[in-house]
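Only a single protein chain was left out; the remaining protein chains are all shown in position.
Every chain is named by a letter (A and B) in the order it is written, and numbering of its residues begins at 1.
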Amino acid sequence: MQFNFNSTEPIYLQVAEQIEEAIFARTFAEGEQIPSTTEISKEFHINPATVLKGMNILVDANLIEKRRGVGMFVIPGAQGRIVEKRRNQFYDDYVKNLVSEARKLHITKQELAELIERGFSTK
Amino acid sequence: MSIQIHAVSQSFHGKTILKDINLTIEPNKIYGLLGRNGAGKSTLLNIISNRIFPSQGTVTLDEESMNDNDRTLGRIYLMSEVNLYSERAKLNKLFDTTALMYGSFNRKYANELADKFGLDLTSRFGKLSTGYRSIFKLIVALCVPADYIFLDEPVLGLDANHRELFYQELIETYSENPRTFVISTHLIEEIANLIEHVFVLDDHKIVINGSVPDILERAYTISGPDADVKQYTAGLNIIGEDHLGGITAHYVYGALADDRPIPDTVKLEHLDLQKLFINLTTEKKAAAHVS
């Protein structure tokens, strides 16, 4: 797991995002245990309460669950839920920006579609 | 359940060192006490631990005075820059003494830590380098059965590896056995995410006292073309500014103007703790003058 913290967002949100990203990328597979609060805390010098706050966001989102006395586990189906969520956000997060930037650069709708086509073909 | 510092002032030979300090230190939290050299951090910690007397004010622990009181003093430990251990004393013996006076001491963990840090417990305190003196005092601080542990410049003289080890052990022992740590340090970046709550001492007063996320949520960098930035930040609490070419960055602490739209050309970001600290505690007068 690799954390990359920036300063502009509260740390607990970043913790939640990074773990979510790891589940999305299947670094933490479904049904498997994720690092404990203390482990994450120790590794990145983050207050355990902050890490816990981040984890609780994921618990509330039904992505991870606490097993008493053992630790936190990825709930089966979590990866799929993250994909679904990200698909829903795709328009807001990427398409809007894409179109706005294209307008600034005077790229037409036709040209933009061609560029997307190119992006897919050079994969 | 807390340590209450009430209206503490300190002056020495007519020079003010602390001015009307009021703080609450709660159980089981990690605090940062930040301030520039000479801001009065060590003086404050020495007053809390009853090593010196304030000119005015009181310190209590759970409503009981900290002054000349075994019950309250035995529940705190201050690891200070000043060495109060005898130079001739062997480290092993100092563990024994600490155990005797505090009533207990986690000797097993202390030995384990000494091993990890490569500290020879048969040597005398006076023979240790600055770094190893810090390490020894840190080990005592982590193993002593106190509810409130104050660390004044805990990583003084420690190399990067030992600093890393210390932070890991601090979190480990804190997770296993939560108690309060108050860390006073110059290395803000290293503890920025570790501390839950921060006190900033500047010009002998407390200028910031709050939870770190709350504080950072109120700290902004507003950057962009000079005129646009100035227009947007007019009337806000500007604590500092930077200029690069035609680009201006204003650092603002406090609420933004809700009714004022943010211009397209202006970028709004949050400050990190270090940057906020620097802007709050340097050249305030000059900055205020410019703006």
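Methods note: a residue touches a chain if its C-beta (ideal position, glycine included) is under 8 Å from a C-beta of that chain, and two chains touch if they have at least 3 such contacts.
One rule holds in what follows: contacts and distances are computed from a predicted model.
Novice: Have a look at "tRNA (5-methylaminomethyl-2-thiouridylate)-methyltransferase", "Protein lplB", "ABC transporter permease" or "Dihydroxyacetone kinase subunit DhaK" and point out the UniProt protein name belonging to the hidden chain.
Specialist: "ABC transporter permease"
Novice: In the complete complex, the chain left out here touches which of the visible ones?
Specialist: B
Novice: Given that one chain is not shown, which residue among B:S86, B:T130, B:N177 or B:S211 touches it?
Specialist: For the chain that is not drawn, the touching residue is B:S86.
Novice: Considering the whole complex, which of B:S42, B:S134, B:S184 or B:T248 touches the chain not shown?
Specialist: B:S42
Novice: Under the stated touch rule, tell me which residues of chain B contact the chain that is not displayed.
Specialist: Its contact residues with the unshown chain are 42-43, 46, 49-53, 68-70, 73-78, 80, 82, 84-86, 97-98, 100-103, 146.
The rule is short, and it goes like this: only the chains that are shown with their structure count from here on.
Novice: Roughly how far is chain A from chain B, going centre to centre by Cα mean, in whole Å?
Specialist: 33
Novice: Would you mind writing out the residues of chain A in touch with chain B in their complex?
Specialist: 5, 7-12, 37-38, 41-42, 44-50
Novice: Taking the complex as given, what residues does chain B use to touch chain A?
Specialist: Result: residues 30, 167-168, 171-172, 174-175, 190-191, 193-196, 213, 216-217, 269-272, 275 of chain B touch chain A.
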